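Here's a structure for you.
A single protein chain has been omitted; all remaining protein chains appear in their positions.
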Amino acid sequence: MPYVNIKVTQEGGPNGTGPSTEEKQKLVAGVTDLLASVLGKNPATTFVVIDEVPLENWGLEGRQVSTIRAEQG
Amino acid sequence: MPYVNIKVTQEGGPNGTGPSTEEKQKLVAGVTDLLASVLGKNPATTFVVIDEVPLENWGLEGRQVSTIRAEQG
Amino acid sequence: MPYVNIKVTQEGGPNGTGPSTEEKQKLVAGVTDLLASVLGKNPATTFVVIDEVPLENWGLEGRQVSTIRAEQG
Amino acid sequence: MPYVNIKVTQEGGPNGTGPSTEEKQKLVAGVTDLLASVLGKNPATTFVVIDEVPLENWGLEGRQVSTIRAEQG
Amino acid sequence: MPYVNIKVTQEGGPNGTGPSTEEKQKLVAGVTDLLASVLGKNPATTFVVIDEVPLENWGLEGRQVSTIRAEQG
Partner (left out) sequence: MPYVNIKVTQEGGPNGTGPSTEEKQKLVAGVTDLLASVLGKNPATTFVVIDEVPLENWGLEGRQVSTIRAEQG
């Protein structure tokens, strides 16, 4: 009964839309398959929760990703 | 000084509103009471944080809950 | 399909044992019942994960709980 | 390669805006500096994720913070 | 720069050893590959953290997994 939490940035500008519905489906299916194949975990009790984080709420190198992206142009 | 995080799906359609204010209050009070009665924890330093997760961001059985709900429709 | 994470300190000295097996069972049952009664959530897909945190790894008031407990001693 | 998650309430009314962009930048820089100075961690692989939680989704003393704030007037 | 947290039970008895080193390596590689292929995320800044949870600290169906496993005996 694994629980998996995936946090990714909401790319695509200040109000980025983040991953599409289809991309999220691929993440859910891929992680669930991985846990079934590596550890024999039952997909019926495998939870996957995706959190989409605004660029200005994610920091790396001591800076907000929104700033890093702006500098990368 | 317990910290409790409750994650639930935002039920009620693609833009589901999730639990109501009153339901959230019952969750907060119920969890705080439980920790006080079972472990003697002080409500003054018991935190409860509720996260509402969009249906398409929650996976179960390798599928998004939005897909599962649509099939149950 | 809620997911609940409960973090509590491992009370009982520097190597405190934390909550007993029976106390953990009461937490699991209590939280699961609460989510069923307030939001109608199915216990079969309600996860509860308890994390026990060493006193010196939990901070409050800018101090470690191990220090606070020693002063209360 | 530390990972830091900061959860704060979205202050400023029912639809509070939470911390400003500048305040978030200070949090990101401050936490990254702290981990570099105390533990020698490399800022290039230090992640900081800020979650802003609506007042009615945060409980303290068995009540929602939205209720506590309203009583404080 | 995704962050992924995988929580699994420590199977193998009351003091189960949980996943082996090799199994953990497969989880790390598999999740990192998935995020690169689905979302184009850079492996150099993809974090994967695995938490192993004792059976008596994980609840499902309102019971501890240690109890469920004993009944399945």
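Labels for the chains are A, B, C, D and E, by order of writing; each one numbers its residues from 1.
What we mean here is this: contacts are C-beta pairs under 8 Å (C-beta built on N, C-alpha and C of every residue); 3 or more make two chains touch, one makes a residue touch a chain.
Every value quoted in this text rests on a predicted model; they were computed, and no experiment measured them.
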- Going by the whole complex, the chain not shown touches B, C, D, E
- Item | Touch list for chain C against the chain that is not drawn | 7, 53, 56-64, 66-67
- Query: What is the set of chain B residues that contact the non-displayed chain in the whole complex?
  - Reply: 1, 3, 45, 47, 49
- Had the left-out chain been drawn, it would touch chain D at residues 1-9, 19, 23, 26-27, 30-31, 34-35, 38-39, 41, 45, 58, 60, 65
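We adopt the following convention: only the chains that are shown with their structure count from here on.
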- Just going by residue numbers, which of D-E, A-D or A-C has an interface where over half the contact pairs are the same as at B-D? A-D
- Tally the contacting C-beta pairs at the D-E interface and at the A-E interface, and name the larger one. A-E
- Task: Mind checking the centre-to-centre distance between chain B and chain C? Centres are C-alpha means, answer in whole Å.
- Result: 16
- Message: Please tell me the distance, in whole Å, between the geometric centres of chain C and chain D computed from their C-alpha atoms.
- Response: 22
- Item | Residues of chain E touching at least two other chains | 1, 3, 7, 45, 58, 60
